[in-house]
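Handing you a structure now.
Right, chain A next:
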Amino acid sequence: MDKKTAVYICTGCGIGESLDIDALVKVAAKEGKVPVCKTHGFFCGSEGLAQIKNDLENEGVNSVVIAGCSSRVNYDVFDFGPSVLTERANIRELVTWTHPANDEDTQMMAEDNLRMSLAKIKHVEPPEPFCGENMVKTVLVVGGGLTGITAALEAAKTGYKTVLVEKNQALGGWLNGLHRLAPRKAPYTEPEEVDIANKIKELSLYPDLKVYTGAEIEEIAGAPGMFEVSIRQDSGIARERVGSVILATGAVPYDATKLDHLAYGKFDNVITAQKLEELAGQGEIVRPGDGKAVQSIAFIQCAGSRDPEHLPYCSAVCCVESLKQATYLKEQNPEAAVYIFYKDLRAPGEYERLYKKVQQDGVIFVRGDITGIDEDDEKNLIVKAQDVLTQSEISTESVDMVVLATGMVPTTAFGENPEAQGETESDDKAAASEVILKSNLLNLAYRQGPELPTLKYGFSDSNFICFPYETRRTGIYAAGSVRAPMDEASCVEDAAGAALKAIQCMELSDQGSAVHPRVWDLSFPEFAMQRCTQCKRCTVECPFGAINEDEKANPLPNPTRCRRCGVCMGACPERIISFKNYSVPMIGSMIKAIEVPDEDEEKPRILVFACENDAYPALDMAGINGLRYNSWVRIVPVRCLGSINLVWIADTLSNGIDGILLLGCKHGDDYQCHFVKGSELAEYRLSKVSETLDRLSLESDRVRMEEVSIVDYDKIPAILDSFAERLEELGPNPYKGF
Partner candidate 1 sequence: MALKSILVVGGGISGLTAAVEASEAGIEVYLVEKRPYLGGRVAQMNQYFPKLCPPNCGLEINFRRIKQNPRIRIFTLAEVEKIEGAEGDFTVTVKANPRYVNENCTACGKCAQVCPVQRENEFNYGLGKTPAIFKAHEFAFPLKYVIDNKACLGTECGKCLEACQYQAIELDMQAKSFKLNVGAIVWATGWEPYDAAKIDYYGYGRFENVVTNVIFERLASANGPTGGKLLRPSDGKELESIAFIQCAGSRDENHLPYCSAVCCMASLKQATYVKALNPTAKVYMFYIDVRAMGKHEDFYTKVADDITLVKGKVGEISEDPSTKDLTLQVEDQLTGNIMRQKVDMVVLAAGMVPATFDAKVPLSVSYDEDGFIASDSQQPGIYGAGCVKKPMDVASSVKDATAAALKAIQSTVRRQLNG
Partner candidate 2 sequence: MNIVVCVKQTFDTEAKIVFDSQGRIDPNGVNLIVNPYDEFALEEGIRLKEKFGGTVTAVSMGGARAQEALRTALAMGADKALLVSDPALNDADEWVSTQALAQAISKIPHDIILAGRVAIDDGSSQVCVRLAEELHLPSVSTVLKFSVEGNKVTAVREIDGGTETLEVELPVVLTAQKGINGNEPRYPSVAGIMKAKKKELKTMTLADLGLSALEPKMKISKYDLPAPRQAGKKIPGEPAAAAQELVRLLHEEAKVL
């Protein structure tokens, strides 16, 4: 678009007293040659705003640079609608609030920030949303257990077409094997009937809800809003076009045959909790072997769970399940002798009331490890254990049956590991470093692998506390026990939550917008295919598997899969990838806009790439709290450190700037990067940049990366100033003045 740019320099909040405003106007009008440039003491006030609005309506201005406060404040006041390009030059928090007033360097800093904004707005085009053809808003739910059925119902109730695919002939999954459910409502003392049958019936109330049973997903191709799903059902293939996917394939009990220390398989009457549910379903609980009515029973908790040799995690539901099952025995015979052997009795929240009731029914709780299980000649079992509470080893009288409360394993934890077969190229490993097991659930036609990335213990869970649905594959949300050990009540909530996220993704994709965390970002990556050298860096490094490959390894982008993080842009050595409002030349031009004083003026320059999510807010907070740091820094906000292209490093250094600092999120196990491995990739790429530095005979110390979160704002001055000191030791950049 042909832009008529106006610059508005606000002199409020101490800016006027700190800077030479006329000089700033000169930068905009003379250097930037902008047609309109105004100053005002209070642009966010009504009077100031009126001037801007007037220019927009009557002067044909369609792109605005407001030099003043940070874009994190007055966002609503300076929002002039999508047709107007708005750029905020931060000369308050990053300049006047953190540097001395009426100081030459502070002035240069402000001018550079303005120059950078002007350069940026030249390269920014208003993004046109990506509109795929024949976009649909149908939700696909894979897995017909409690979670899957609930997710399908919730989506349908919200008026969306839904497709439910279940592997078995019957819907209901785990609940089909349950005799009763743990109590989900006050007074939380009576187990409830398993209401899965009428939930299944409810599915038929919704004409737009199609159910496939005895069916598996052959393949899911495409992207959110335009998934092509082929479903194999009794040797035929059905096709569905869906907008988003909910993975609800649940978890299965831990393989009890591995529990030989608990005598499973050695004695007939050592059974699993699942088996007891089955027995209870058939009426009076009797021993499978000899049909003897069970008068005495011992539950053993953490059978496999909380055990480094088996499942290191706690499966969260087994304690409450055993309490529930204890009520079966007491209901059958109030005098029954029931033991529960436990490590910690984990009946959180309102389940404490069930624990109390079961105690009042006379169940005996023994805290301690099992030391042995023997069998007497009538196949009864004698359990020996530590009784912590009397500091002694105890042995029970013989019990008819022992029940192992086995843990749960997600269905995503099974399937062979392609890496083990060496299928992915070796150099990918460093970057990709992600395992994707072939668990035959989604069979995604994704270049990076057929399923969601397999995470710790196999659970495909989000890595964030406040964003439990932040998934690694846009539009594909895991819900229920496939995601984390959880009980039925949580599965129901989880299913409804995932349904909303699936709906949200379709609505946003339909308008060409990204999903969380860059909701309302209409831009998407465009590839100048003619310059592509099929190096596959983008298709491998994309954290969200958004880019496929054709047979010649050319990247095939899928805009609705993309989170708009720019990691591909940072990866591409040929710089062929760019967004309408975020491109390599844009940042390149900002870097070049910085005036780099000559060596003798002893005014070094430091370029700071600051991640928008964590680092930039931290810099802002440093300003709000009036901290002080050196005025050599020039701050360029980026969507993610992963989007930093190495060419910027080269441009910056060859431009004479003395050092480059990357400020981004923590990476590693407890990573904070919302684009999963943006900052990790940046660090990995930095290790590669040392060759280019050596070629330019520059010290690798000139480029540094620091992890910062918003609450670390008080460490910002130390980080910036210590880097400045290091650069002083290194001396000025030899390329100054070229």
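One rule holds for everything that comes next: contacts are C-beta pairs under 8 Å (C-beta built on N, C-alpha and C of every residue); 3 or more make two chains touch, one makes a residue touch a chain; residues count from 1.
In picking the candidates, the idea was that all candidates are chains of the complex that A comes from, given by their letters.
No experiment lies behind these values; they were computed from the predicted model shown.
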Complex check, chain A vs 1 or 2: touching candidate is 1
Can you list the chain A residues touching candidate 1 in their complex? 12-14, 42, 44-45, 69, 72-73, 75-76, 79, 154, 157-159, 184-187, 306, 312-316, 344-353, 356, 367, 388-389, 391, 456-457, 459, 461, 463-469, 484-486, 489-490, 492-497, 499-501, 503-504, 507-508, 516-517, 519-520, 613-614, 617, 621, 624-625, 666, 670, 672, 674, 709-711, 714
